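Have a look at the structure below, then the notes.
Note that one protein chain of the assembly has been removed; the remaining protein chains are unaltered in position.
First chain written, first letter: the chains are A and B, and each begins at residue 1.
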Amino acid sequence: MAQIFANGLVTSAVYTILALGFGLIYFTTKNFHLAHGAVFASGAYLGWWLVVRAGLSLPIALVVAPLGAALVGLAIEWSIYRPLVNRRASPEVILIASLAAYIVVVNVIAMFAGNEVQLLRAGASTTWEVAGARITTIQVLQLASALSVSLGLAAVLKWTRVGHLWRAIGDSPELVSLTGWNVGLHRFGVFASGSALAGFAGVLVALDVGAEPHMGFAAVLAAVTACIVGGLGRYMAPILGAVLLGIAESVVVAVLASRWRSAVTLSLLILFLVVRPLGLLGRPLRGEER
Amino acid sequence: MIYLLHLITVIAIYAIVAGGLNLLVGFAGKLSLVQAAFYGLGGYAAALFALRLEWAFPAAVGFALAGGLAGAMVLGRLALRFRDEFFVLVTLALQVGMHAVYLNWEGVTGGAFGLGGIPHPVLGSWRADGLAEIAALYWVIAVLVLLLLRLWATSPFGLALQAVRDDARLSESLGKDPRALSAAAFTIAGGLAALGGALLASYVTYIDSTSFAFPESVFFLSIVILGGAGAWQGPLLGTALLVLAPEILRFVPLPQGSGPNVREILFALILLITLRYRPQGLLGRYALD
Partner (left out) sequence: MHSTEDRPPDRVAEPVLFSSSAPAAPPVLETRDLSYHVDGLAILERVSIVVPGGQIVAIVGPNGAGKTTLFELISGHSRPTSGSIRMGGEEVVGLRSAEVASRGVGRLFQEVRVFARLSVLENVLVALRRPAGESAFGAIFDWRWRKQRAAAVEVAWDHLRTVGLEHEARRWAMQLSFGQQKLLGFASLLASEAQLLLLDEPTAGLAPAAIERVLGLIDKLVQHGGRTILLIEHDLDSVTKLCDRAYVLERGQILAEGAAEDVVSDLQMRAARFETLVEVHPDLPSEEEPCSR
C-alpha cells in the first residue's frame, strides 16, 4: 500500500517536471508543443551519450543534457513554430506541425542510437526503505528534483521580471509587444526553459529505466493530461495533475497490469476534457471573454 | 511489374482512406488524427468476420464499413464537442486509445502477433487471388468512392460544409447546422477509413496493430494536405506522390535498417514543408491556416 503510494509519487516527480515545462510553454505561447516529448527524449539520449559514450560524470550530464535539450526546443521553435505563428496559423496547424517535428526528431534519434533501450547507469544504486516502501537513490533524486524545479519555477514566476513578463505574454501578447517588449525573444526564453526542464526529466528517466526513442510520446500525453487536470492557465497547477496522475497510474498498475498505464492517462484526459475542462484549479474566464 | 501492381493496389486503398479524411479536413475544416484507428477498425472487423464467422468478402467488407460508420458516429459526438486544438487533441487521444486496444486485446486482435490467414477477395464464384485481379477490383471500388466524394464535393452538402468551415457563425445565421454537418463529415471519414482497412486486410492477408498507430494518422493527414485539402482530386494526387516518394529512397544509400525511420522522417518533412510554404497543397483551394 505504501509502496503503491511511493511508486505513484516517484512517477509524479518526473511528470511534474515534464508538465511544468509543457505548461510553461503552452500557457505563455498558446502553442500546443507536443514535440516536447521529443525534446524529453533528446535530453535522455544526450545524458546517456555523455555518460556512457563520452565518459563524463553524471553531474556534468545533468547540466549539459538539459542545455542540449534547450537547443533542440529552440531549434523547433525557430524553424517550425515561429514562421507559422508569424503567419497567424491556427492552433490546430501548430499542433500538427509539432507532431511532425516530434516524428522527425524521434526518428533521427532512432537512426543514430538504435531502437533498443539504452540504460544510463552511473555508479551503484542503493535502495532505501522509507515508511514501509522501497525507493532507490535515483528515485530520491527524482523527487528532490521535482521539488526544486517546482520551487524554482514558482519563484521565477512570482518574483522575477522575466516571470512576470511570461505571464503577461500568456495573457495578451499584443499588449506586451505594444509596450515595447520583444515578445519573440521571450518566446525563445520560454521554449529554452521549458525544453531544459524536459531534458532534465529525460536524464532522470534514463537513469531510472533507460531511454528508448518513443519514450516521449506517452510522456508528453501524460504532461498534457497533468496540465488539463491541474487547470489550464495556472502555471503551477500541473503539479497537482501530475501527482494525481502518478498515483492513479500506480494504483492501476498494481491492481491490473502495467500495460493499462496509458489507459489511465487517456481516461483522465478525456474525463476532464468532457466533465471539467478547466481542470481542478483553472480559473473561468471573465464574462467579456466568453 | 509485380511491385508496380502492389503499389497501384496500395494507392487505391490509401486514396479511399485519404479521400474520406479530406471531406473532414478539407471541406469541414477539422484536422483529425484518428483516421488510422478507424482504418484499423475496418481491418480487424473484416478480418474477424472472414476468419471467425467465415463471411464472404462482400459481407465482411460491407459490415466493416458499417462498423466504421457506426463507430465514427459515436466517437464523433464526443470529439466534436471540442473546438480547435482540443478537437485535434481528443482525436489524438482516441487514436492512441483505440490503438492500445488493438495492441492489448490479444484474445480478439491477436495483439502484437496480429491476425493471419485472411482470405483474398471472393465475389460469388470469382476469386481475386492474383495481384492484377485484386488491383483491378480495388481500383473499381476506389473510383466509385472518388466519384461519390466528387458528388458530395459539388453538391449543396459540400458547399454547406465549406461554409461551416469558413465561418460557422455566419452559416448558422443562414440556417445551416454546423454540428450536424461536421458530424456527417466525421462519420463518412471514419466509414471510408474502415472500408480501406477492410480492403487492406483482404489484400495483405495478415494485419497487426503496427499499421494502425498514430504515425499512420499523420501519414494520411500528409496525403490530404499535400494533395490539396478541399479539392476532391487532392487525395488521389497526394496518395500517388506519397506512395511513390519513398521509392526514390531505394537509390539513396542509407544506414542499414534505418529504412522505416527515413520514411517517417520523409513524410513528416513533406508535411512540415507543405504546411509552411504551400498550405493549400498542390491542388488545393483551401489553405490550412
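The rule is short, and it goes like this: contacts are C-beta pairs under 8 Å (C-beta built on N, C-alpha and C of every residue); 3 or more make two chains touch, one makes a residue touch a chain.
All values derive from a computational prediction rather than experimental measurement.
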Query - Contact with the hidden chain (one of B:E106, B:D129 or B:D166) - result: B:D166
Query raised in the report: Which residue, B:L137, B:A184 or B:L266, contacts the hidden chain when the whole complex is considered?
Result: B:A184
Report summary line: chain B residues touching the chain left out here are 148, 151-152, 155-160, 162-163, 165-167, 169-178, 180, 184, 187-188, 230, 285-287
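Here is the rule we use: only the chains that are shown with their structure count from here on.
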Query raised in the report: CA centre of chain A versus CA centre of chain B: separation in Å?
Result: 31
Query raised in the report: Which residues, counting only chain B, touch chain A once they are in their complex?
Result: 31, 33, 78, 81-82, 84-90, 92-93, 96-97, 100, 104, 214-215, 218, 221, 255, 258, 261-262, 264-265, 267-269, 271-272, 275-276, 279, 288-289
Query raised in the report: Touching chain B in the complex: which residues of chain A?
Result: 32, 80, 83-84, 87-97, 99-101, 103-104, 107-108, 110-111, 217, 221, 224, 259-260, 262-263, 266, 269-270, 273-274, 277
